[in-house]
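Complex shown without one protein chain; remaining protein chains in place.
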Amino acid sequence: MTQFLQQLINGLSIGSVYALMAVGYSLVYSIMNFSNFAHGGVIMFGAYFGFFYLTLFRLPFPVALIGAALSTAILAIIIERTAYKPLRNRRAPFLYFIICAMGMSIFLENIIIALPFIGPTFRTYPEIFSKTPIKIGSLAVGRLDLLMFIISAICLGLLVYFIDFTKIGKAIQATSYNIKASALMGINTDFIIITVFALGGFFAGIAGVLFGMKYTVYPQIGVITNKSFIAAVFGGLGSLPGAVIGSVLLGIIETFTSGYISSQYRDLIAFVLLIAVLVIRPRGLMGKSNEDKA
Amino acid sequence: GQKSAVSSDTIKVGWMGSLTGDQAVWGQCELNTVKMLFEEINAKGGVLGKKLEVVGYDTKGDPQEAVNVAKRLTTQDKVVTILGPNASGSAIPIAPVLEAAKVPDIATVATNPKVTVMDGKVKPYNFRVCFIDPYQGAVAAGYAADILKAKTAAILYDVGDDYSQGLTQFFEETFTKKGGKIVAKEGFKSGDVDFRPQLSKIKAANPEVIFMPYFFKEVALSSNQARELGITATLMGGDGWPSDQLLQMAKNAVEGSYFVNHLDFNDPEVQDFKTRYKNKYGKEVELNGYLVHDAVLMFVDALQRAGEPNSEKIAKALEETNIKGITGTIKIGKDTHNPEGKEAAIIKIVDGKYIFQQKYTPQ
Amino acid sequence: MLTINNLHVYYGGIHALKGVSLNVNKGEILTIIGSNGAGKSTLLNSISGFLKYKGEIIYKDQKLNFSPNKIVQMGICHVPEGRLVFANLTVEDNLLLGAYLRNDKKGIKEDLEKVYTLFPRLKERQKQLSGTLSGGEQQMLAMGRGLMSSPDIMLLDEPSLGLAPLLVQTVFDIITDIRKMGKTILLVEQNAFKALSIADRAYVLEQGKIIMEGSAKDIANNPSIKEAYLGVKK
Amino acid sequence: MDAYIQGILILSGINLMAVLGLSLLTGFTGLFSFGHAGFMAIGGYTAAAMTVKYHMPFIPALLIGAIAASFVSAIIGALTLKLKGDYFCIATLGFGEATRLILDNVQYFGGARGWPGIPAYTNLTNVVIINIIAIVLLANLIRSKHGRNMIAVREEELASQIAGINVFKYKLISLMISAAYAGIAGGLMAHYMTFLQPKMFALTKSTELTIIVIFGGLGSISGSVLGALVLTSLPEILRAFSNWRLVIYGLAVIIIMITRPEGLMGGYEFTPQSMKKLFSNLKGKRLKSSEGRE
């Protein structure tokens, strides 16, 4: 039983890492309808920003966290302006966006390695939160895990509020369905797209800092976002609650597979499950339907 | 004309390894070391009156790139010897290229036996300065069973990594042969950062020792997580461990752990090199630096004995290597092209420092 | 109110509008008729800022060269060809989005009720995803949504397209009603007969050029127009 | 020609083989795959098993590899081809990673440690011949009714159905052919490298192939040929830049996508007729590239 509960805690904490990453990805997906593979790179930059703000500038943690998030928001906007906007202007098919995103992701990862003052070295965040876990009986709950869980929950709550209850949120939804029609409603679609990228970048920054604190910082941490892509698909592309639920589920599935079936074949089993879910629900758990009427 | 005079003044040596990708830290340290040593040698007048020049290329740790690089170094840059690579997966497929070009290669930390020997036959142009996986795995297992008197062990390893799989296999074999029992064997996949599910399972199996044959980043993360989960078993590992970063990232978690190393970092003989590197690059030297240092020594020695920068003669000379490097005595076996009888150093982490325990060879 | 001078639009190699000039007076219904591919939609798309053009479009003494959303802000509302409803939003959400730029909650609510009385079918389908509406229902939605922005001038691109005869009549009645509310209307129609019957003035657009202009009555009585657009046989 | 240049040409040829298949799937049928490295792996390991363990001659071994890859693709396709866009894409991504995971664990083939000692049968001559055959077969296919049906599926599924085209069948055929091509590429790779390691077939390999297809121009075989040559040799040309190499590569991909919206050869082919047409009818051709109707 303890084993089971401990694994559940493990799963939830892994899931909340995936969730924080998947949300930004899903947000951009919902409006641009393409997988922004550069998202991992932005998360990685977030981790570096946070690290340097904390160590070089010695900023207090909350300031560094927000600072990093703002920095990556700007980075995301720059990426949108330079790499995606020209494609948007010529209404290129979504494949071009994906390839451009891949190019961007290669660029981001390697520029970090190539820059002499950063390089490939691993960097460890200063210990801000004690590593000794909170003990409940023989169960261990990491303090950082708890913090991540709470921050993720707050961020997601704010985001859902923002999307569902504010005017600009409505505009984001509208733009995600039909850009031209939105413009006809007087929505400044260009601004909306920037907002979405900025939001995505903001979350990427937070995810990056938290990730870096927990697992150290290095140029390849973007790779982990593959998992959040899968989680987002699991939950249903373009749906924020879907992204969160998909992530948590993926975390739990992975954990229980490792714990009770086989850690060697974990990803294989997770994959089979993913396929099973998609065969039964082709749009993931909560994906928006794009079905058009004949 | 003048041009050929210049080129005949220098001897080109190739280097390959990861300058990008997961293993860029080690690759860049290797290349830095080679550059530094060549500068030093050249400042003292070079070898055979000629200057040494390194041509280094990135392999991204990718076998296909390694083959390209080997071809480029041998046919375009016309190097006389190649140093590196650090990954077995890159060192194995370049063998046919080396044979076609008759250029020797000295691998640094490519520990798979098949790098130099294939189907019982030694590959004529492949050499290495490090000991091999079976040896390292056996050392760790032997030390755990004989010296630490452990009866049960668990293994956590990287399923997708050749090095990790190699060590796991030989640790398991030796440990069981010595009467021990592997109570849990769990895998993860390169790129993973969370090991708690596997560790929770290992915890339930309650081993005395946990063998962690992979690189320091994962070692740091997994040992931290193990301690968080309340695992108190002794942790052990291989030469993927030693790094400053390990101590930074997991100081308390790895306290009291053991690992197998190529050398004792506190050995007075290596201090000089350590400081030279630090002075030049402002960074600590990584383990790969020591090994490529010895690869350079091996090459220079062979070049001198060959008497001319001729790759085939250098290869012949390499077979007769018997020098003292900073990682120990390097005597190349004719049938294996491995440094034979190179003893492993057992290091224990005490008070956040790497403390040399003993040289150890399993029976 | 709206003046267009010498407008040229190109699609790649196709010269779709070749120097169109026209003006719309405040409070009138102006209709543009012309056969398929004449460039009517192109003209409306240029006004609402979706196309690059040569020439000038002046609205309330200002040159229009803004992005579409700014143009909407200035009180120009375009109900496009092909309706462009938000397929994945409900009927009501669509209507509310029409009022995106407005902030008067009360006015919005009133207008919503007004739209529902104009198109009772929409009220029945309030909560249905608009993508699954029938073609005609979508057309009503697009019109209703346009009204929600309480514009000064409405550009209607074939509003009767795909509507049942009974509804066609209703739509034209509604257009007259809208004009009575003090709005200006630029109406593009295939149903020239109906369009001319409610319009004040009309232009005839052929192959990217204005070939005729005048009062709706004159145009409707012009024999060549009768033959070509009103389906009156020789 | 020295061994280095030859090596690059051989690798271009191997990549081209895989890219041709992927081009059929992505460029002509409109399906996007992130799992083609998985099919290469299956083809490579099967072919190597044939030559090493059963001492079979090269060509039959390659064909068996192709059949194996094609067979597996049929199973995967049957399960996932009903999925749309990114969902299918993630399913193939999962497949590719799962294949690698299995190979990592199969000690019979050397597991993650790799499989050395495969005979070196691949050379420039047979790579070129195989590629020429592959191109001819593909070109014939594409201008036949079957090829047109695939293009129709890419353009508009419902309309294809109404035109009597069995959409699912054509997607499956396209996937199977493209997997067979990838399988042959894998076999060529195995016998060129003389070594196989699951790492060689990582996700980055799949994305590299996709990048080549789109870089070369969707729906253009000549584009694929050009793309494979350019993008295989580009990293080699940039070798001298050491760790700035991939930074430049990433940038190059972005710039091409932005400045050449149709890829290098988008939709065009180098054939005698097309060249004639191109010169005589430049104006008419321009319509093709003009933007979609609003």
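Note that the chains take the letters A, B, C and D in the order they are written out, and that residue 1 is the start of every chain.
Please note the rule applied: contacts are C-beta pairs under 8 Å (C-beta built on N, C-alpha and C of every residue); 3 or more make two chains touch, one makes a residue touch a chain.
In this text, contacts and distances are computed from a predicted model.
Colleague: Which one, "Amino acid/amide ABC transporter ATP-binding protein 1, HAAT family", "phosphoenolpyruvate--glycerone phosphotransferase", "Dissimilatory-type sulfite reductase subunit alpha" or "2-oxoglutarate ferredoxin oxidoreductase subunit gamma", is the UniProt name for the chain you do not see?
Modeller: "Amino acid/amide ABC transporter ATP-binding protein 1, HAAT family"
Colleague: With the full complex in mind, choose from D:162, D:240 or D:255 the residue touching the hidden chain.
Modeller: Touching the chain that is not displayed is residue D:162.
Colleague: Among C:14, C:108 or C:212, which one is in touch with the chain left out?
Modeller: C:14
Colleague: Identify the residue among C:67, C:132, C:176 or C:222 that touches the chain left out of the display.
Modeller: Considering the complete complex, C:132 is the one touching the chain left out.
Colleague: Contact with the hidden chain only, please: which chain C residues?
Modeller: On the chain C side, contact with the omitted chain comes from 11, 14, 33, 35-37, 82, 121, 128, 132-137, 139-140, 158, 161-169, 190-193, 227-231.
Colleague: I need the residue numbers on chain D that touch the omitted chain, in ascending order.
Modeller: Its contact residues with the unshown chain are 137-138, 140-141, 144-149, 151-152, 155-156, 158-167, 173, 284, 287-288, 290, 292-293.
By our rule, only the chains that are shown with their structure count from here on.
Colleague: Based on CA centres, what chain would you say lies at the far end from chain C?
Modeller: B
Colleague: Could you please state the distance in Å, as a whole number, between where the Cα atoms of chain A are centred and where those of chain C are centred?
Modeller: Chain A and chain C have C-alpha centres separated by 43 Å.
Colleague: How big is the gap, in whole Å, between where the Cα atoms of chain B centre and where those of chain D centre?
Modeller: 36
Colleague: Per the centroid of Cα atoms for each chain, what is the distance between chain B and chain C, given in Å?
Modeller: So the centre of chain B lies 74 Å away from the centre of chain C.
Colleague: Please list all residues of chain B that touch 2 or more other chains.
Modeller: Residue numbers touching two or more other chains: 19-20, 24, 28, 159, 189.
Colleague: Check each residue of chain A and list the ones that touch at least two other chains.
Modeller: Correct list: 110, 113-114, 180, 264, 267, 290.
Colleague: Would you tell me which residues of chain D are touching chain B in their complex?
Modeller: Residue positions touching the partner: 2-4, 7-8, 11, 100-101, 104-105, 111-114, 116-117, 120, 189, 192-195, 197-200, 235-236, 239, 242-243, 245-246.
Colleague: Across the complex, what residues on chain B touch chain D?
Modeller: Residues 19-20, 24, 28, 56-58, 60-65, 67-69, 71-72, 74-76, 88-89, 92-93, 95-97, 100-101, 112, 114, 118-119, 158-162, 164-166, 189.
Colleague: Within the complex, which stretch of chain A touches chain C?
Modeller: On the chain A side, the touching residues are 167, 170-171, 173-174, 177-178, 180-190, 288-293.
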